[in-house]
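With one protein chain held back, the other chains of the complex are shown just where they sit.
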Amino acid sequence: MDASAVTLALNLIYHIAVLALVGLGLGIVFGLLGVMNMAHGEFIALGAYAMLAVQNHGLAPGYGVALAVLGTAALGYPVERWLVRPLRSRPLDTLLATWGLSLLLRKSIEAVFGRQYQNVSNNLSGTSTLLGAEYPDYRLLLIVVIFVGFALLALWYRRSPAGARLQASVANRPLAQAIGIDVDRQACVAFVCGVASAGLAGALLAPLVRVEPLMGMDYLLDSFFVLVVGGLGSLSGLAAGSGIIGGTQVVVSTISDQTGGYVAVLLLSIGFLWLRPNGLLARR
Amino acid sequence: MLALVLSSVPHLSDDFRAYQLGTYLLYGVAAQGVALAWGRAGFLPLGQALFFGLGAYSAGMVLIASQANATLLALLPLAVLLPAALAYAIARLVFARQYVSGPNFSLITLALAMLAAQLANQWSGLTGGFNGLANIPEIGGLDRYSTMYYLIVALVVASTALLGWLYRTPLGALWLAVAQNENRLQFFGFATDRLKALAFALAGALAASAGALYATQQGLVTPQAIGFELSTELVIWTAVGGRFGPYGALLGAVGIGLLSAELRDVWIHWQVAMALIFILVVLRFPAGMAGALQTYGRRLWPRSWMAGEEPLSSQSAAAPNYLPAPPRNRAADTSTLEPIRLEFNRVNVRIQGVSILSGLQLHLRGAGIHCIIGPNGAGKTSSFNALTGRLPLSDGDIHFSGRRVSGLRADTIARMGIARKFQIPSVFSALSVRDNLCIALWGNRANALQLLQASTWRWRSTLWEFLIASFPFLETESDRHAGELSQGQRQMLELAMTLLMEPRLLLLDEPCAGLSVAETGQQTDVIKRAVTLIGCTALVIEHDMAAVARLSDQVHVLHQGRLLASGSLADIQGNPDVQAVYSGGQK
Partner (left out) sequence: MSPLPHSTTAGLVVDNLGGGYGDTIVLRNVSLSLAPGQVLGVLGRNGVGKSTLMRLLTGFLPLSQGTVHWQGEPIGNRRPNHNRALGIAYAPQEGLVFDALTVRENLSLQRPDWRSLEPLLTSFGRVRERMAIKAGVLSGGEKKLVSFVRSLGEGAALTLLDEPTEGVQHENIALMAQHIRQRSDAGASFLIVEQNLSFLMSVMQRVLVLDHGEPVFQSDRFTRQALEHYLRV
């Protein structure tokens, strides 16, 4: 098999996997709960900066991941309780409030860490040979982790009692309440998990990307377009959206350049808004 | 008055201060565009610097090129017109299929601004890349450090005056209506996507003209003028300054902007504080600083200009030289004399496997009132939804006076002479009662030019007079916000608004819901007399049998998505199938 074809395929898989990882948080918060969290990108950034902070203090990266997840979760609770929940029936105000939150988080990061680009070191910086092509180890690890993680998540969501209860409260809130499910607490837990997964994504991606205060913006837009195309409310929608957007980005940027990929994604999303406003596999 | 205040600045202070102020005044003009789109028309652009930057870069390029060839200066207006056209196109594209606003528009404008910044950095041959487009000459021989200031002031005064005037026109009221209840506005025959696109185009034009002057004032345009940070700041200044009027945006840009510029380097946490202030404003003080000023101004000086505006249409109430409204337009070639025909032909609607309408077959001819009754889930409201473009048909079609109606947009159908009143009274809550009535009257009557004329506020019709006589509160409470009316009054208001359209087909969905027995009598009276006055066909969904008896002798019973029986009320009451459906038992 041709090594460059394998590399292209791996790049494609990697890109789609990362999109799914990054989009999961917004898929939970917006796709499932209906809260447009404009600060989604900033929670990812916080995860990356957690790794940076841990590195600056000379601790092992494992602590960074823990800090990223726990820190964003801890932040997510008051945000859900005092910013999101009171605005539950006012989507435009939610968008504004979370936009303000995104600003706050960005400026706080700037105040603490500064505006310059920083780097988190990659402890797994070797490469392996796969089917004749050399590919960075860390990326391979990420691909595996993401696929396994999603498989487990899908299993949990579709098979476990807790997953069924979550599906129930999202699909038919009054009935869920009638049978005794505390839907407010469910929504809170789901939101916290959503932002924590964003933090996790940031922590995992940190060694591979530029860490700077504005890094979250692109992730927010990517995640949003993935959901617009794939459909809100389901893991399969997230997967489908990641596939289509990721595929478009990789293919078009190989042909022209990265900006071309950006334009293609934008046009694709607007097209979907026209033709299939609920996305490909919507369930909400 | 604004002109005076602003022009005096260079004399009171020094030229450098004026220069600084000038820059922020330009940002203020761009912010006024954000206020127009957001505070007035109800959609939030998160990437407005796109148009500012486009105006700046194109003006800069034209000015540089004009140094070699002065005739190229004629291209300068394009620096404003092209971004405005782009804004119109974007808004039309994004709003085309919607009647509920979502985050799509905001995120797409954000993405576009970021894309533009990327391109500005990349296409360095055109834009000078990261370092920007430099050496832009001063326009018209003005000195950027002294006399150009007055040009900027002129722009500010012009934009403020333009917006102030527009906000008072009928178009200004329509924008408010779009923000409050876009769905309802479409049923009066207004193409809301075009209204929003118009607002966005104007916002784009304002930003672009500000950008153009910015280019020549600074002499340099960098990608910072087109990107994400400036877009965000414009939203913050508009929010904190006040988004509901043109002054707030200026106040925000100049006040907060200048303050930020000073404090940003001195106090590292200023920007964090600014973010907190923004969140606070969003949650608690939506009217911003301008709103606060108005509240205090109203308390201190109740009759001054600071007290704010009166309800829009009350300006015309004071001068009661009413004008007769022009006759309603007809969107097709059907003549008035042709009898009205409505046909549901084997209409099927299936949503996710559930059958909402199953082969509904209903043919109606001629003027008069028809009542539609049936148990819950029979498909009554769904038949209205299918008729007015809110529910796609899976099968069959619907014809109105020979024209196929199924599949058309709601506003197109309204312009064909089909008016609809909703089950839950749906009016423009933050507009006055009189404003609500005016909007209903303009539907399908006012052309674009008339929407810009103050005289349109004075339109009245014979039907209007009749409705005022039937529902006196429409006159006595005409300045009250519609949202403050009681439920019963809102029902009557919405009925009045629907009738003012003088439709050929009137669709009333439970017009007596929530009314007391006396009010029901009043409501049914008005319906009967109005239908005779207008000479239309009315379809009325009702549960209240007393109301049905008063209204009509043509009753149709719907059950499980199809027509079960038609006839007079006596026929229906004697029909065993109908009774079975209503009181259970074998079918």
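Chains here go by letter, A and B, matching the order in which they are written, and residues are numbered from 1 within each.
The definition used in the following text is that a residue touches a chain if its C-beta (ideal position, glycine included) is under 8 Å from a C-beta of that chain, and two chains touch if they have at least 3 such contacts.
The model shown is predicted, which means the values in this text are computed figures rather than measured ones.
**Student:** Which of the chains on display does the removed chain touch in the whole complex?
**Tutor:** Visible chains that the missing one touches: A, B.
**Student:** I'm checking contacts with the chain that's been left out. Which of B:A513, B:C536 or B:L563 qualifies?
**Tutor:** Of all options in B:A513, B:C536 or B:L563, contact with the hidden chain holds for B:A513.
**Student:** Just one of B:E233, B:E343, B:E477 or B:D544 touches the chain that is missing; which is it?
**Tutor:** Counting the whole complex, the residue in contact with the absent chain is B:D544.
**Student:** Looking beyond the chains shown, say which of A:L130, A:V183, A:V209 or A:V251 touches the absent one.
**Tutor:** Final answer for the missing-chain contact: A:V183.
**Student:** What chain B residues would touch the chain not displayed?
**Tutor:** 352-354, 373, 375-377, 486-487, 510, 513-514, 517, 543-545, 572-573, 578-579, 582-586
**Student:** Please give every residue of chain A in contact with the chain that is not shown.
**Tutor:** 161, 164-165, 167-168, 171-172, 174-183, 283
Methods note: only the chains that are shown with their structure count from here on.
**Student:** Distance from the CA centroid of chain A to that of chain B, rounded to the nearest Å?
**Tutor:** Computed from C-alpha means, the inter-chain centre distance equals 34 Å.
**Student:** Name, in rising order, each residue of chain B that touches chain A in their complex.
**Tutor:** Chain B residues touching chain A: 42, 44, 46, 93-94, 96-98, 101-104, 106-108, 110-112, 114-115, 118-119, 122, 228, 232, 235-236, 239, 268-269, 271-272, 274-276, 278-279, 282-283.
**Student:** Under the touch definition given earlier, write down the residues of chain A that touch chain B in their complex.
**Tutor:** Touch residues, chain A against chain B: 36, 83, 91-93, 95-97, 99-101, 103-104, 106-108, 110-111, 214, 217-218, 220-221, 224-225, 228, 259, 262-263, 266, 269-270, 273-274, 277.
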